[in-house]
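Removed from the display is one protein chain of the complex; every other protein chain stays in position.
Right, chain A next:
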Amino acid sequence: MDRVPILNLGSCLLVSVQVDLHDRLALALQEDLASEIVRHHARGVLIDISSLDMVDSFIGRVLGNIAAVSRVLAAETVIVGMRPAVAITLVELGVRWEGVRTAISVERGMALLQGQGTPGGKARDVVRRDR
């Protein structure tokens, strides 16, 4: 089965989702990330979803679960690169990402993980919900 590659960068893991996520692949990523966080003692996980042209409630739930699981394993997750149309649709769909941190770009996300960003995220650092 296909897997989404996970890169290890210092104390962080970087995931760039480049394929259309089917459900099994999303669940496999969740499991792989949990294992890799432990294996590399990762402190942060950066998930780049800029290639995704759609996030439905299932993928949204899996991404939320990844953030929750990594927090339990003492790693912080930041989801970066969400397209504006995807953000609008996700909000309208009714997916609530409580406790999921987001950033506009990989660079900003990395800054958040390295403590250069404001905890909780300032308005300019998080994906804004304006339409």
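Keep in mind that, in the parts below, a contact is a pair of C-beta atoms (placed from the backbone, for glycine too) under 8 Å apart; a residue touches a chain by one contact, two chains touch by 3 or more; residues count from 1.
Assume contacts and distances are computed from a predicted model.
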{"item": "\"Ech hydrogenase-like complex large subunit [Ni-Fe]\", \"L-lactate dehydrogenase complex protein LldG\", \"Nickel transport protein\" or \"Anti-sigma regulatory factor\" - which is the UniProt name of the missing chain", "value": "\"Anti-sigma regulatory factor\""}
{"item": "Touch criterion as defined above, residue of A:45, A:67 or A:86 at the omitted chain", "value": "A:86"}
{"item": "Candidate in contact with the missing chain, chosen from A:7, A:38 or A:54", "value": "A:54"}
{"item": "Option from A:17, A:79, A:95 or A:110 whose C-beta touches the chain left out", "value": "A:95"}
{"item": "Residues in chain A touching the chain absent from view", "value": "20, 22-24, 53-58, 60-61, 83-86, 88-89, 92-95"}
